[in-house]
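Only one protein chain is missing; all other protein chains are in place.
Naming follows writing order (A and B), and every chain is counted from residue 1.
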Amino acid sequence: MITLRLKEPIDLVPLEAEAICPDVMVKLKHAEIGALPVYLGKKHTRLDDYFTIEGEASDEIEVHGDGRKVRWMGRGMTRGRLSIVGNAGMHLGAYMKGGTIDVSGDASDWVGGEMSGGLIRIAGRAGGQAGAAYRGSRGGMTNGTIIIGGTGGLEIGMRMKRGTIVMGGMVRDFAGLEMKGGTIILQAGAELRTGAWMNRGTIISLKPLPMLPSFLYASTYNPSFMGLYAKHLKTLGITIPFDPAQGSYQRYTGDTSVIGRGEILVWTPRAS
Amino acid sequence: METAASDNGVAREVRGVRIVDTFAEAFDMRASRVIVTAKTPGWARTAVQTMTGFATSVIGCKVEAALEAELTPDETPDGRPGASALLFGFDADGLSHRLLDRLGQTILTCPTTACFDGLPDAPERVIVGGHMRHFGDKYQSSKSLAGHRYWRIPVMEGEFLIEEKFGVQKGIGGGNFLILGKDADVTLEAAEAAVEAIRKLRGIILPFPGGMVRAGSKVGARNYKKLPASTNDAYCPTIRRRHGVKTELPPEVNSVMEIVIDGLDRTSMENAMRVGVDAACRPGIVEITAGNYGGKLGKHHFRLHDIMGTA
Partner (left out) sequence: MTGAHLRESEYRMVRITGGKVYDPANGVEGVVKDICVDDNGRIVAEVNGSSKVIDATGMVIFPGGVDVHTHVAGGALNFARGLVPENQRIARKFMHTPKLRSGIGGMTPTTYATGYLYAGMGWTTVNEAAVPVLSAKHTHEEMHDIPIVDKSTLLLMANNELMMDLLEAGEFERAKHLVAWLIWSAKTYGIKAVNPGGVAAWKWGKNASQLHEPIEGYKSITAAQIIVQLAQIVEEIGLPHPMHLHQNNLGVPGNVTSTIETMKILEGHRTHLAHLQFHAYGGHDWGSMKSEAVAVAEEFNKHKNLTCDVGAVLFGDAVTITADGPWQHLLYELTGRKWANLDVENETGCGIVPYVYSDHHLVNAVQWAVGLELMLLITDPWRIYLTTDHPNGGGFWRYPEIVRLLMDAEFRKGEVRKLPVEAQKRIALADLDREYTFSDIAILTSAGPARALGLSNKGHLGIGADGDITIYPEKPDKNGVLFAYPRYVLKSGNVVVEEGQVREIFEGREFISRPQFDPHIEDYIRPVFQKVYTMSFENYPTDMERMHKHEVVECQPMPGTVRPLPPLPAPAPAPEHKK
């Protein structure tokens, strides 16, 4: 276990710290970890300029402190665990391939941007573009799971191709924008234009949603895959309903302004 | 288990039933396991029974299949009641065709079902749902979860869910033992007892009707040269004195029943044979023996004395 403690808050210029990653630190001695390069704006600096460091040579990292301005933590990680006790900055777990990231506080935009595997759990809120494609890219996350306990920002899961995003709180506009596959589960619903330009994939909302006119109601049913997802997500502490005795899902197909092979499933509890 | 020890310490009698010192000769096969879930246990059972119909012998049916176990919601991938079946074929390619035929005609069509691979750790995988998706005429969609891909095929009832690929592993086909009894009734009852005991186990199936076969066969035929198999004359009581028949039956035996077992591995097979033989050793049964071809055709030999001796 390697423990990093932020010496003092970083409040203006962000610290670009892709060195805070299990793959980078797993074989490094204590002194080498301290010398890892981080960038404060364009300034080349060392990791130990900003963090006190305990431990060495491990793929388990714990970061303490308000890291809301610490960016790119866990970038491209393939293994191990990164626990952040506090907040995390933008691009947390971007391009991640495996391992686990846990954040006890909030995270910023682009959580798990273009990730292809692994698990990210944020207890608090997240910014926008979780699991999304970076600007210009054709595809966002291609696998893995992002679980965010609190609210989310704009364009959650934009252009995602596979994988699962679970949002505990309300999300802002354009969740699933240009989605190409995968699953977004909105436990508390979303603001406007959910699923705009969605090609394929599934958005599940447990709360009623304002629906774009280009999404067309198809039927009310209980998809068998919902049981599969419910069972899998239960192991991650997420409950989604699937029992016909409790209710069913309204299926909307869309977005018909593009190829429209996607769906939004809205949970409707059985009237008691 | 009550056994009488022979001079050299090997079991050869169980409760007065003689265990012949011979072996069952079994073959390498390829096996897959299909898990079907449905709204109720009844629909799951109906689906699997229909799917495994007419699948007794790989020679005549191209596949051997039967219900393996009924599954509780805790045991199924989607938390609904279910049932599992094992299917055995000659090779993975043939098996994939059989799966596609059978699942397409019997599970796709059966109300409320969904269909999952029961061998997720098997190294070899054949595409099943990935072909069946075409039934959806491009209206199908897929979901990927935890390394597995599932196809959702729209049907009149709602939606049919089937896993894209099914695992195929090595299996053993043709494990057997023969129950030789004093009359037909007592022999059937002993065989029924054996089947009931064996069916509690997993990893094995009994592909024949009611788990047993009355028409055991030998390879080829003595008088019809083109036949691949014909009646096992050495164990047919009614012709024991006919010219050319070298009977294996003791004089007091008047009926024989064979239990044929396919299993996923050697241990499952041995366990099944042990509990089956033990259950069949009842009053009126004269002898338990096993079928083999002199040991030259099948790779797997299950020696009855070894199996009964390791209890």
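Please note the rule applied: a residue touches a chain if its C-beta (ideal position, glycine included) is under 8 Å from a C-beta of that chain, and two chains touch if they have at least 3 such contacts.
Predicted model, so just to flag it, every value in this text is computed and none were measured.
Asker: Could you tell me which shown chains are touched by the chain that is not displayed?
Answerer: Contacts of the unshown chain, counting the full complex: A.
Asker: Pick out which of A:T52, A:S137, A:T239 or A:S257 touches the chain that's been left out of the picture.
Answerer: A:S137
Asker: Even though one chain is hidden, which residues of subunit A still touch it in the full complex?
Answerer: 134-138
Definition applied: only the chains that are shown with their structure count from here on.
Asker: Any idea which subunit A residues touch subunit B in the complex?
Answerer: Checking each residue of subunit A against subunit B gives 143, 162-164, 181-183, 200, 202, 219, 221-225, 227-232, 242, 261, 263.
Asker: State the interface residues of subunit B toward subunit A in the complex, per the touch definition above.
Answerer: Listed in rising order, the residues of subunit B that touch subunit A are 37, 77-80, 114, 141, 143-146, 150, 152, 158-161.
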